[in-house]
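Mind looking over this structure? Questions follow.
For this view, one protein chain was removed and the others were kept in their places.
And now, chain A:
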Amino acid sequence: MTIINPYLPFLSEITAVIKHTDIEYTFRMTYQGDVKPGQFFEVSLPKFGEAPISVSGIGDDTVDLTIRKVGKVTDEIFENYVGDHLFLRGPYGNGFDIDNYKGREILLVAGGTGLSPVKGIVDYFSQNPADANGFTLLVGFKSPADVLFKDDFTTWQKNLNVIMTVDTADDGYCGKRGMVTEYIPNIPIKNVSDAVGIVVGPPMMMKCTIAELLKAGFREENLWISQERKMCCGIGKCGHCKIDDTYICLDGPVFNYTKGKFLKD
């Protein structure tokens, strides 16, 4: 019996590049197979290494990977992608199960690139608004220049209640300002004890947002988070993402808050 080598990546063509900011691009990659929002691929550029990148969109035979130019591998991806390909392996992780949210009232709160792993959820309910009993998307970016998925926001606004805010902006900016947490108390929720909250973003943003949602009356078992950690393998071997008895790559990165709240690095 031949054993499958789980570390050998496959070649994936870049079919489109969507530039959001100077340091954040979405790469549309050829991929055939099952994949869920919140799952991730190990993306590699031989010579420079691999980086775990979450799926920010799912198409017919493509996946979107939104990559921020912040590290050794991602710097190179930005320099060398032109008309070319990348190596992938995955998808890994549990991902979000949209069935958990169908028929429910949903508040999705994302911070910055934290929007990537949940974008598939937003896309789904934007296309199938009747599947949710109300859907609010609350997203915060650092500044107007950091806004991702601008075109998608236009689409989402048609069917969903969308609130986008920036931490800081020049005087001329006419959009909303302030932290996402400031907007939570004023979001109309019909039945908070049954409403679903999904929170993804930087560690501090997630902590404060969860606190605010609990204060607003959301129940812990209705809250979902996604975690980000260093991962070298994605398959429970390398150890870097382990927290307590949990492997983020295998058991996560998506957690119900009743479990996620106990994760202490």
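The criterion applied here is as follows: a residue touches a chain if its C-beta (ideal position, glycine included) is under 8 Å from a C-beta of that chain, and two chains touch if they have at least 3 such contacts; residues count from 1.
Quick note on the criterion: contacts and distances are computed from a predicted model.
Taken from the listed names "DNA-binding protein", "Signal recognition particle receptor subunit beta, a GTPase", "Anaerobic sulfite reductase subunit A" or "NADH-quinone oxidoreductase subunit H", the protein name that UniProt assigns to the chain not shown is "Anaerobic sulfite reductase subunit A". Against the chain not shown here, chain A presents residues 3-9, 11, 44, 46-51, 68, 70-74, 85, 87, 203, 228-230, 232-233, 235-240, 242, 244-245, 247, 249-250, 262, 264-265.
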